[in-house]
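In what follows, a single structure is set out as C-alpha cells and then discussed.
Just one protein chain is left out here, and the rest sit where they should.
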Amino acid sequence: MSTTTLSPIEVPPQVPSRRAFLRTGALSALAAGTLVACAKAPEAQTVKATAPSDSDHGGGTMAPHPAAVTATAKAEEMDRLHEAGIKAFPAKTEGKGNVLFEPRMEGNVKCYDLECSVLQWETEPGKRVTAWAYNGQVPGPQIRVKEGDRVRVKVTNRLEESTAVHFHGLELPNDQDGVPFITQPPIKPGETFTYDFTVPMGNHGSHMYHSHHNAAKQVGLGLLGAIIVAPRRPAAIERCDVDHVMILNDGMHGYTLNGKGFPATEPIVAKLGQKVRIRFMNEGMMIHPMHLHGMHMTVIAKDGWMQPAPWKCDTLNVAPGERWDVIVNCNNPGTWAFHCHILPHAESDHGMFGMVTALVVQK
Amino acid sequence: MSTTTLSPIEVPPQVPSRRAFLRTGALSALAAGTLVACAKAPEAQTVKATAPSDSDHGGGTMAPHPAAVTATAKAEEMDRLHEAGIKAFPAKTEGKGNVLFEPRMEGNVKCYDLECSVLQWETEPGKRVTAWAYNGQVPGPQIRVKEGDRVRVKVTNRLEESTAVHFHGLELPNDQDGVPFITQPPIKPGETFTYDFTVPMGNHGSHMYHSHHNAAKQVGLGLLGAIIVAPRRPAAIERCDVDHVMILNDGMHGYTLNGKGFPATEPIVAKLGQKVRIRFMNEGMMIHPMHLHGMHMTVIAKDGWMQPAPWKCDTLNVAPGERWDVIVNCNNPGTWAFHCHILPHAESDHGMFGMVTALVVQK
Partner (left out) sequence: MSTTTLSPIEVPPQVPSRRAFLRTGALSALAAGTLVACAKAPEAQTVKATAPSDSDHGGGTMAPHPAAVTATAKAEEMDRLHEAGIKAFPAKTEGKGNVLFEPRMEGNVKCYDLECSVLQWETEPGKRVTAWAYNGQVPGPQIRVKEGDRVRVKVTNRLEESTAVHFHGLELPNDQDGVPFITQPPIKPGETFTYDFTVPMGNHGSHMYHSHHNAAKQVGLGLLGAIIVAPRRPAAIERCDVDHVMILNDGMHGYTLNGKGFPATEPIVAKLGQKVRIRFMNEGMMIHPMHLHGMHMTVIAKDGWMQPAPWKCDTLNVAPGERWDVIVNCNNPGTWAFHCHILPHAESDHGMFGMVTALVVQK
C-alpha cells in the first residue's frame, strides 16, 4: 500500500491532419481564388463575402460562406484549447498539498505540529489564490495513524483570527472535539493549543481534520486535511496496491481535487491488475458525483465505516462532510477520465478544468 | 416487456360548483347591492370599498371587502391555471425523444447511425428551444442491446463544433471511450467517426451515451441518450411488464423528463398488478429526488449494477451521471403524481410544470 506516485501518463493519440487554426480561420478566405482580387480591400471582402452567390457565378473554387468560416475558426480554436489543456496534464504548479505527514515520536505518542498561516496558493498554472493553510499546504498534510494510537496535535495559530481543529469522524472525548465555546476556548492569534487523544478502537477509516471556527470561511480558504486511521486488522476487501485520498472542494479556490484544478490535478497511476483504493472526501459546499470511466468502483465504506455489503457504481455522489471509500480493480488498460459529473464543474468551452483527473492503468 | 404506450389517463374528478373566474373577480363588486348606486363612478366605488363600515350601517347584503375580492380572484385564477395544466396532460408537442432505435444488422453486428444536428425542440406546448440532438430527438434514440453484442455506432457531426460520444457506464477498450485528445481525436464538423465494440459480459444495465466534448454545453443542449444493456439471464427481481426510461434534465431546456416539461411529459401506464421498471438517469447539473405517490419503489440497481440487497423508498435522490433502477408493484389503482421533490422544479403559482408526470394504474 503506497501513496500515489506521479509517472508519465500515456500519450493520447494525435489528431490526424489537423489543419492549423490560422490557415483555417482568418486566412482561408484570402486563399480562396474568388476573393484574391479583393485582398487589398478587406472591408470589401466582408461585403462580398456576405453575398457569396455574387462571386460564385464565374465558377471555379467556391469560397466558404463567411459564417461557416467563422464557425470553423471557432470550432478549431475550441479544439485547440481543449487539446492544450489535456496536453498540459499533469501541469506543474507551485506547492503540493495532502503530503504524507511523518509524525515526530515522543515515546509512543505520534506528534504532529500544525501551523495555520496565510499564503498564496497556485491552484492551476498562473492562478494564485489566497489560502489559509496548515503547514503551507492545501489540503493540509495527510495524517495516517492506527486505531489505538496515542496522538498529539499541536496547533499554532499564525492567522489574524481565532481558530480550532475538529477531527471529523473521530469519536473523541468531548474536550478534544474542537468546537469553540462548546468544548474549548478558541485558539487565538499567536496562541497554541494541543489536542491529545487515543484513537478509539473500531474508529478506523477515512476521516478529516478541519477548522470548526468561522468554518464556512476558514475551511473554504483551506484549513482542512485528511486523517486516515488504519485498522489493526484490515478486511480482505480493503487490500490495495495504491491508496489515494481525493479531497473534493469548491468555492473560494474554484473546483479542486486535493487543492488543484485540472490540468494541475494529480493522476492516479496503477499497473494492470492492481487494486486502487480511493478515499473521497468532500470539504466543499456542493455535492460532487464523481464518475470514473472504463471501470466501476466497489463501494466499501462510508465515513470510515465498512458498508454491510459492498456495492458497485461508476458515479458516486459525495456530499459535503461525507467520505466514501471505493476499490477499483484496474483490469482495463489506458488513461481514463475521472471527473465530477456536474459538467460545469469539469468542462467549459475553454476545455476541461476543475474537478478532472485521470486514472492511468499501465500495461 | 414493452416500452410505455400512451393511453388516455383517468379523468380527475370535477371541481364541484366552481364559480366562474370573471364573475367572482371583477364583476362580483357590481353584483353587490350596496355598490350598485356607485356603478357609474368607479373611482368612488374604490373609495367606498376601502371603508366598508360606512356602507354597511344600513344593513342588507354585505359587499365583500375589496382586498378579499382581489384575493379571491387571485386564488380562483391560480386554481384555474393549475387545473388547465392538469387537464392538458399529456399535452401534445412536436417531436418525441427517447424512441426505441431499431438497429441495422450487418451480419451479427448491431449498427446504429447517429447524426448530430441543430434544431428547434418543443419542450412544452408553444415553448421552443434550440437543441443539439442525435437524429432529431431529445433525448437521442434509445439503444437497446444485450451483453456480449457486437455494436457499431456511426456518428456524423452536422454541428458547427467538434464532438465525440462517450458510452457512460460501458467498460469498453480505451480507444472507444470517446474523450477527445485522450482516447480519440474530436469528430470535427462534417466528419464521421465509428465506434465499434463488443458489450462486455456482466456490464448490463441502464447506461447512457452523450457528448464528452465541450460537454457542459453539448449535453446541456441535448446530445444525450440511453443505452440499455439487457443481461443474458435477467434476475427474477428484474422481471417487469412495463420498462420505462426516465431521463432527468435541467438547465438550458428547463426542467424536463425525456426532453419534455409538464404537461407535455409522458405518463407511465400500467394495469393493476403489473410491475413497472423505471430507469432513472440524470443528465443535468442538479440532483433530482424523484417522488412517486401511492406506491413505493424497490431499488434494484445503481449505474447498471444490481444492488446487493434491494431496498425500498418513495423518494429517490438521483445525482448527475447516476442511474438508478427501481421496480414498482402497481397494486394501487389511480393516477399518481410522480415528480421531483425540489418543489420549484415541479410547481409554481401558474401550476405544475417541469419535472412532473404520472404513473397511471388502470383497473
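Chains: A and B, in written order; residue numbering restarts at 1 for each.
In the analysis below, contacts are C-beta pairs under 8 Å (C-beta built on N, C-alpha and C of every residue); 3 or more make two chains touch, one makes a residue touch a chain.
What you are looking at is a predicted structure, and each value in this text was computed from that prediction instead of being measured.
Only one of B:A71, B:L100 or B:M201 touches the chain withheld from this view, namely B:A71. Contact with the omitted chain, checked across A:L100, A:A216 or A:L272, is made by A:A216. Remark: the omitted chain is touched by one listed residue; of A:E77, A:E115, A:D196 or A:D303 this is A:D303.
In the complete complex, the hidden chain is touched by one of B:P103, B:G136 or B:P310, namely B:P310. Residues of subunit A in contact with the chain left out of this view: 160-162, 166, 168-169, 171-175, 177, 179-186, 188-189, 212-217, 219-220, 285-287, 302-305, 307-309, 317, 319-323. Counting over the whole complex, subunit B has residues 12-16, 18, 71-72, 74-75, 78-79, 82-83, 86-87, 287, 289, 291, 293-296, 309-315, 317, 332-337, 341-344, 346-349, 358 touching the chain that is not drawn.
By definition in this document, only the chains that are shown with their structure count from here on.
Annotation: 32 Å between the Cα-based centres of subunit A and subunit B.
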